[in-house]
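A single protein chain has been omitted; all remaining protein chains appear in their positions.
Each chain gets a letter, A and B, in the order it is written, and its residues are counted from 1.
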Amino acid sequence: MGPKQTARPAIRRAPHQLRGMTVTSSLSVSRRIVLAGLVVGIGLASAPGWAQSPTPKAGGTLVYLEQQAHTNLYPPAGGFYPNGGILNQITDKLTYQNPQTLAIEPWIAEAWAVNEDKTEYVFKIRKGVTFSDGTPLDAAAVAKNYDAFGRGNKELKLPVSEVINNYERSEVLDPYTVKFVFSKPSPGFLQGTSVIGSGLVSPATLDRKFEDLGDATKIVGSGPFVVSKQVLGKELLLTARKDYAWAPKSSANQGRPYLDQIRYLITAEDSVRIGALLAGQADVIRQIQAYDEKQVEAAKYVIYAPSTRGVNNSVVFRPDNPLVADLRVRKALLHATNAKEIVQTLFSPNYPQATSIIASTAAGYVNIADKLGFDLARANALLDEAGWTRTGNGLRQKDGKELVLTAYESLPQPQNKATLQLVAQQWAKVGVKLNVLAGDAGSRVADDLDPLKTPVSPAMVGRADPDVIKSQYHPANRDVLRQKGGQSSKVQGFVDARLNGLLEAVASEVDDQKRLAVAGDIQRYVVDQAYAIPIFEEPQAFAAAPYVKGLAFEAVGRPSFYNTWLDKK
Amino acid sequence: MSSRYLVGRLGQALLVLWAAFTASFVLLQLLPGDAILIKFEGGDLGLSPQQIAEIRLAYGADEPVLLQYVHTLAGFLQGHFGYSIQRGVPVTEAILANLPATAWLTALGFAVATLLAGTIAVVSSLTGLRWLRSLLRGLPPLFVSVPVFWLGIVLIQIFSFRLKLIPVIGAGEWEGLVLPVLTLAVPISAPLAQVLIRAIDEVRTQPFVTVARAKGASSRWVLFRHVLRNALGPTLTLAGVLFGELLAGAVVTETVFGLNGIGRMTEQAVNNQDAAVLQAVVVISAAGFVLINLAVDLLYPLIDPRLRKTVGATT
Partner (left out) sequence: MTDVPFEQQAAPATPHRLDLRTSTSRLRRSFHPGLWISWGVIGIVAAFAVVPWLFTGHDPVDGSPLERRQAPSLVHWLGTDELGRDLFARIVYGAVNTLSGAVVAVAVGLVVGTLLGVVAGSSGRRIDDAVMRLVDVLLAVPALLLSLSIIILLGFGTVNAAIAVGVASVASFARLARAEVVRVRRSDYVEAAFGSGGRFFAVLWRHVLPNSLNAVLALAALQFGSAILQISTLGFLGYGAPPPTPEWGLLIAEGRNYISTAWWLTTFPGLFVVAAVLSANRISLSLRGRSA
């Protein structure tokens, strides 16, 4: 494809470019403020609380307890929380998404320009940035990163990043200017450059095979911390880079990180993490369960529950399965699900009840709570209408077949086993049985690909861009509905061309306003089709000792320790 | 014992090792899914079926099973344990990184278990207090009636979080081993205590004890020498079983305490069907088991002359 203008596009400042998006995200900002009353100190980086704190003290080691070991630190694998929690400390991104405003701000890219139809992006790279192995972070390095993320690398088995759509190639225009060319419009790309999955790593790291990137010490980034020691599956030691001097402009700190070191310790047992924190053996822990919040607050410790700003914690259907192929059945189950009861029983105010398929803090959110109401009478009527009649044992039947559905619990989601059991209790009231399966990873993945085996599945994913909906639903991405031609070869025929069209539009609509309108259409469409039953907005829940100051979270709730310091003698 | 017997026994040991390798290979083949499916097809990476097919090809995952078997076996014979798909490192590296922790944990666990068992047995036998005797002798059955993971969690809650005596997180190398070792030692000590108690009871009823006492030996010394000799046999027989128990205990203990060891590695490998790691774990532990049994078989007749005739038929 030939660019229309041969002259280099004029470089303009970011806020102008992104006006459309900043305006719309201010909507969600106002809602966030309401929520902030419930959540203690969310995203502190530049919040007022920051100014009131005493002057930060440098030094000290922070002990951070993580629930699961990282799997692979190839940046596009950063969606997995433990991976992202590490990558966010050791890599920088081209742009910085301000967690308060969701605006895209300069970081490693000082400035950028985008052409009209969003097929060409030009980034001006900040000078003087180096990777921790000493190589300069210049246009060539950035180009190499994005070529890997956007196209993958078969020889090295590097997969394509899910946040980069329609990527074609890069061009190094001069040592500090790089251009990316797309085969089709890619409006989500600018935000895509700010996510953890687009963390920039040294060219040497990208020469390694995918499986070598499980070794954290081999991931060389330009971030404020460097992995200095690793005990695989148990511990990581991150050491501050004393020469770090390229933080995003909005950061209070512009120099070296305050902490000397961070110790990441894998502590799988929930009771051990929380107990160790309260006993003073750890400073910050990830994944604190809602039922432990009270004892944390009683000890005057602090809970952080930053939103993941993505697709809500939901139950999705696989319409390829004949049992849930009928819209009336799915709709009935949507109205038979009492999300309020689930949130009240198992969670806390840090887990707001869902009002759409994406979080109220997500870009492009529209409130469609009116479509989601809990209504037993309506649910029963819909099932009757669909021909499913109640039998002696209370279960509904049609043509001799019972309405029995199956779902596997999702281990990473908070209290998912309990959530699904409660959903099962609720569905039982309208005569539908939901079997909640526990299973080994192999059976779970294999069965999850087969709609006949798993007509129902729990699902969620976080990213602060409307693209996230596409990530979740499009057959070429996570394909949670299991469409034909998607992830699974077991699907017989289910395809929703209308949905896919909308999803592709969101990934390629050039006009921001139109793009957000499409995002709204998708939310309404998915709920109208009852493909998903959203339950709650999933936060990432952390707890920290009161002396831990300046703990911040990026836009989808991964911690950032750059500004963190320890207020103790 | 003849050298022919020795060679035969050695041959059988190798046969067992090979059979364990083959059995585990077959078992792993039968499992639904494999490591690549789990790692790459979970949907989180959003890979297309075509990309996954390429990955499978690159790992040689779709080779004919027989060919895979031959490759794996040949690799093992040369000491190459293959590649851990889940961890992204060679298996040998993963095992070497995890072995020391488990070795210390199990060695100390066994030592503490022996100490605990000895204390229970000796004190309960020597004490004149009937209630103390019943109490102590009731302990071993109690020790094996409590789930190990539960014991570990309760010990952490009490000693680390409530009494704040020993940190479990960020503790020094030795400090951090106290509670895990105790957790592991408690259930292992039970059968040892039983063996010792029985040995003591046996010795006490035997005429030579009376003779020795009459000769002026202190009762403790007599007990000590003869009990040890009597208990050694049954303990050796237990060794193979205890070895297995220590390994299983290590899985649970390491998981509860977040220790990095072979046990937890095994558990994670099972969960992710990381075949190469599992194959290596099976072969290593089978080798340990076979060696211990071989040693027991060869040592037994030296300790207990009565057994010389029946050796070889008892294992």
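In this text, a residue touches a chain if its C-beta (ideal position, glycine included) is under 8 Å from a C-beta of that chain, and two chains touch if they have at least 3 such contacts.
Remember, it's a predicted structure, so these values are computed and weren't measured experimentally.
**Q** What shown chains does the left-out chain touch?
**A** A, B
**Q** Out of A:Ile274, A:Ala354, A:Val432 or A:Leu481, which is the one that touches the chain we can't see?
**A** Of these options, the touching residue for the absent chain is A:Ile274.
**Q** Can you list where subunit A touches the absent chain?
**A** Missing-chain contacts on subunit A: residues 269-271, 274-275, 289, 291-292, 294-295, 341, 344-346, 409, 411, 415, 417-418, 420-422, 424-425, 428, 435-440, 442-443.
**Q** Could I get the residues of subunit B that touch the absent chain, sorted low to high?
**A** These residues touch the chain not displayed: 12, 15-17, 19-20, 23-24, 27-28, 30-32, 140-150, 153-154, 157, 161, 187-188, 190-191, 194-195, 198, 201-202, 205, 233-235, 237-238, 240-242, 244-245, 247-249, 251-252, 255, 266-267, 270-271, 273, 278, 281-282, 285-286, 289-290, 293, 304, 306-307, 310, 313-315.
By definition in this document, only the chains that are shown with their structure count from here on.
**Q** Just give me the whole-number Å value for how far the CA centre of subunit A lies from that of subunit B.
**A** Whole-Å distance between the two chain centres: 41.
**Q** Applying the document's contact rule, which stretches of subunit B touch subunit A when the two form their complex?
**A** 31-34, 37-49, 51, 54-55, 58, 83, 85-89, 94, 97-98, 153, 156-157, 160-161, 164, 167-171, 255-260, 264-265, 268, 270-273
**Q** Under the touch definition given earlier, write down the residues of subunit A that touch subunit B in their complex.
**A** 63, 65, 69, 71-72, 76-77, 79-80, 152, 154, 157, 159-160, 162, 210-215, 231-235, 263, 265-269, 271-272, 275-276, 278-282, 440-443, 445-446, 448-449, 471, 476-480, 487-489
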